[in-house]
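Certain chains of the assembly are absent from this excerpt, and the rest are unmoved.
Naming follows writing order (A and B), and every chain is counted from residue 1.
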Amino acid sequence: MANSKYEYVRNFEREEILLPNTWIVVRIDGRGFHKLSNFYAFAKPNDPRALHLMNHAATYVVQSIPDIILGYGVSDEYSFVFHRSTTLFERRKDKIVTTVVSAFTAAYVLGGDEYFVKEGEGGGKVLSMEMLPTFDGRAVCYPTWENLRDYLRWRQVDCHINNLYNTTFWTLVQQGGMTQTEAEEHLKGTVSGDKNEILWSRFGINYNNEPEMYKKGSVVFREYALEESISRNEGQETGKAEESAEIDGEEGSAVPAVVSKTQMEKQRKARRKAKVVTRHVDVIKDDFWIQRPWLQSGKPGRLIDDTGRVESRS
Amino acid sequence: MANSKYEYVRNFEREEILLPNTWIVVRIDGRGFHKLSNFYAFAKPNDPRALHLMNHAATYVVQSIPDIILGYGVSDEYSFVFHRSTTLFERRKDKIVTTVVSAFTAAYVLGGDEYFVKEGEGGGKVLSMEMLPTFDGRAVCYPTWENLRDYLRWRQVDCHINNLYNTTFWTLVQQGGMTQTEAEEHLKGTVSGDKNEILWSRFGINYNNEPEMYKKGSVVFREYALEESISRNEGQETGKAEESAEIDGEEGSAVPAVVSKTQMEKQRKARRKAKVVTRHVDVIKDDFWIQRPWLQSGKPGRLIDDTGRVESRS
């Protein structure tokens, strides 16, 4: 019994290949998380259990896909950055996006009970088929390092704007006794300074002391030994120049570099040994990136052993 | 603090819209399920727990997305058919594909322990972060009903070919004492008849008596009261004509029909009341489809109540 008679239907399949030599960002978003956060009684404006679960799932994604240099998460969204040199799945878009979405979902759901219940203060609810957490996703290509940096800046600025709003809003409701409608009205037309002022003068809250995870979001990446940040040490405004040097190095190698098999195997091992960490830090300015040149270069940095000793340069 | 400075990065996003008035098939595939089936000790060649878990997840997907008329699953893959008239997510491809993949993954993982452990005969293993089940996915458009039917025929013929092979292969190994290499050698160049003969003459196994789920795969859909299959009742070869009539009805309405809000609400309720069932039946021939005209028309059929009584035609 031959199958060939119907196999013509494969000709209807389309395969989109993402443009080579561009940074690929896969961004996932929780579907209907407003409703879901009520169902599982997430704390407002930020539920640490829920955010830790997001970070847990993101860590799994970064660990299992070495081509990802970094994940950045805030609220119910996470962006994963693939190095511009990646050839994972021959850069097939659907395969890349769905693999990330599925891995993230799987880790989120399996971790659900642990984070929802055990970390909760008694009120945790186990995951239920009635309200399954799901995520959609998309891929975007960025042709230059600066475009990519601006993408991450966009997300982190958004995080700041939303968190300041939400913190003030829920403080007005939870401590100020306003209804949600009243709080919304109250905040109409206010700028950042106004909100900081409301928090401070009426509730004694210094926004700067809020947890970094809420203010900055979460950055998930492989950590190696930090390089010195020249701009910080020298007290000079040389961050820009430093960064440009990086760009040259990378942009210059337009002809795809041929890495020997031995080298690739070595890099793979280094990546596997590297710890995937979660940090709540600024990614808008240059310091974070200057100290971690492996993010832009895609080449593993120097490992740190358990005693904190850095391996020597090879 | 304005966000607009970086917001230009949104211009790099691309949105693919699937061609209107075509049948959309989203097919998902288990990633690395060969390794996974060893890790969780799935039975060979078919593990009923694993297949039931696939059907469980597919049922969740069909239930939560009413635009899906049918799912067809075999082994670690599942195809979901969206009616050609769907406007879900404005037919945005990424949104449709990732939503299906994420919902399927979530239901599979949450259901994992129940199916893996409780249904197993003692050897079940709970789901572990070491080996998370994940799925990739893709969307394909089919312009005509016959193209779609041929797609499903392709998958079901594939199911038959693979299952006959696997059944014979594992019987040779498990009951015939062959190594896997020997069994592979032994089956080289054999046709269906040869494999049936091996099973019967050497092991007394009549392939026709194998479980339908293994031979036919699984069809998941909303069941209403069946229409009479003229071809069967009349004993005439009129199946084709019948089907063509259906096609006319549909293809004729090129101008998208405007359905009133009341009607749509009524249809939505009918769909919600309809039971999503799993059947292991032939979808290659016409009978299945003639008896269930709602699959092609996209309009709900007549509901069956708990006592088996069919509601009267409205």
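Throughout what follows, contacts are C-beta pairs under 8 Å (C-beta built on N, C-alpha and C of every residue); 3 or more make two chains touch, one makes a residue touch a chain.
Values in this document were obtained by computation on a predicted structure and should not be read as measured data.
Colleague: All chains share one sequence here; work out the copy total for the full complex from the 2 shown.
Modeller: Shown in place are 2; the entire complex has 4 copies.
Criterion: only the chains that are shown with their structure count from here on.
Colleague: Centroid from C-alpha atoms only, then distance subunit A to subunit B, rounded to Å. What do you get?
Modeller: Here subunit A and subunit B have centroids separated by 34 Å.
Colleague: Note which residues of subunit B are touching subunit A in the complex, please.
Modeller: 1, 3, 6-10, 12-14, 16, 28, 31, 60, 94-95, 97-99, 101-103, 105-112, 127, 129, 132-142, 147, 150-151, 153-154, 157-158, 160-161, 192
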